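With one protein chain removed, the remaining protein chains of the complex are shown where they sit.
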């Protein structure tokens, strides 16, 4: 973890209620896909955790959905605004386990971290497939960005307004076999993917956080390897250790 | 009272810990000297009351001393920043009572409202004298501004580093007679002026405020005419109605 | 069409928004800013038997997301309120108004409440039992179920209009105080009054408020108020007026889900004189956002 100040370079709507924000600043050490940053916003007590979507020479891309007051406020941030971020949080995905043809599966705001992951896997010479799922076409984003990485890109929308109609798991069946699964998205999606895929994999979880760096035990979950903190021991868990909460 | 949005035009240090801030916006109705505005500052719950120092065609000048977190924050405001002000608060000075040769007496951050007052009295053809008092030369401000109004301008400093050594009351004795007194400054100064001057007058008081417009009874004081709210029935009281608190 | 009406002890309010006692004077100051007849109703400044100047100043201190006050129930006394304030009020406010009553002995409460009860425009009596009981060793009436029961029962006998008892949050178990008020035949509960706090002036090294301690109000209270509304809702059947830090339409919905039938807005009026008007205007949109057709139906929805 490191505390760093970033400056807003751009902040624009890219799909319904979804914004892409680019921040410039020191990105050294932030290359691990699946990690997140925790952002201090004026007027809010707790920081807001957002996954790293992409990293370039001196800037950081995040994608966020406006779901409450904090993200609403974020959407009003203008170029030049300085932001205090805790960076390099969480374990991130372990790309060494990917095998030769990993499948990436993202739903809604779970899609962003898969972009840096896909980019990294491509750079390692892997044959990557990604399935992204959205409720409807107007909420879809980053299809072209994934395509530009030269990877197989499938989209599922729940209402069929774009790509395959249905959930990501419906698209999965058409994908054939793959060596490993990397998933990020809402818990019901993760659970569906878990049962639908034979391959091993890593799944990224969300939890409401107090600190984001392991101090408060606010984000604990039970795993087969004992209790873990989503912020520090996660957000990525191995498929093999996951215990699904019995009641939603 | 009206709520209005102003924009910072400039904000600069003019004496030790003393800043002059100019705000542009709708100043209609704000010409009465001795009134104040109540400023909403990001991150602070209560507004901060500051007297109107000057008014021009489309801008408002305030002078404030950094004495705590709110005024410290104010001193960091940059050009272009928008501020939410409640305007036209308080009764202000009644200039109809001034007579032909009124004396104005201001101490420290009590000086600012006397500028608009002096300007208004001069426009009415009065022969105005002003005494301003400061602890020391480095805290002095607006001497030249008062001189430029063409009025007799005396300065007293407690340590004698500029003008007459001593308090405003020491300078008063050298002033001869005058028709009326307008005073603004810390309570001990007002009290000294009260006892030192034979003429009638109006004195402007400060009190910690909840609302600034008469709703909360946070700023009440006792007067010979009954209890009054400094924010609404004041800040200016008639010399004849003042009751000095027995203990400080 | 969003239906914002709620029924409070038999009287229908156009909306649940009620400026809280002590932050709205007798309404005139605000009548200059907007038409106060748009309010559900409002609760006027706490009235006592005798006129009171209140405490020495400073009476106000700033806090994170709130303020402390130790105004000390400044008011002209019940007789002047009836002869001077209510006739003036009638000119700017056409609806039934809530009369907030304070006292330092059971007799004072009974005296003041029964006089105000006879005033035509008074729709409800709001009995603020957070004042220290001078005959009970200074401990506030609202801090023990037994004392609360006694003062409420005594006032109840003399008051015909709906009697709402306003509770202090400075207690171990607010639900038991509320239950005591219900069993003394109160018609409603309002909560929370301010939480006791203090600040110190670092320069003088003395308490900032002349009265040493004061009552905390503002958004800092919101989670405490919501918890207490929720607890009291489980303890009584009479309606609850929720308050404590409510500042926007979403807070109104949150307080109602916790168990409030209506809400009072205090500190928010002081920093934004248009707060209640703004909240009333935002309610329909907020209701739409959270798929609420009739606001009255969400009371207690979180239980």
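Order as written gives the chain letters A, B and C; numbering starts at 1 within each chain.
Here is the rule we go by: a residue touches a chain if its C-beta (ideal position, glycine included) is under 8 Å from a C-beta of that chain, and two chains touch if they have at least 3 such contacts.
Not measured: the values here are computed from a predicted model.
Per the touch definition above, the residue from C:54, C:72, C:188 or C:245 contacting the chain not shown is C:245.
Considering C:82, C:101, C:152 or C:253, the position touching the chain not shown turns out to be C:253 (whole complex). Interface note: of A:127, A:179 or A:220, the residue touching the hidden chain in the full complex is A:220. Think of the hidden chain as still there; on subunit C it touches residues 61, 63-66, 68, 143-144, 170-172, 195-200, 202-203, 205-207, 212-213, 216, 218-224, 226-227, 230, 245, 250, 253-254, 257-258, 290, 298, 301-302. Residues of subunit A in touch with the missing chain: 1, 3, 40, 44-47, 70, 86, 207-211, 213-222, 227, 232, 245.
Definition applied: only the chains that are shown with their structure count from here on.
Taking each chain's centre as the average of its CA atoms, subunit A and subunit C sit 46 Å apart. With centres set at the average Cα position, the gap from subunit A to subunit B is 56 Å.
Averaging C-alpha coordinates per chain places the centre of subunit B 36 Å away from that of subunit C. The multi-chain contact residues of subunit A, meaning those touching 2 or more other chains, do not exist; every residue touches at most one other chain.
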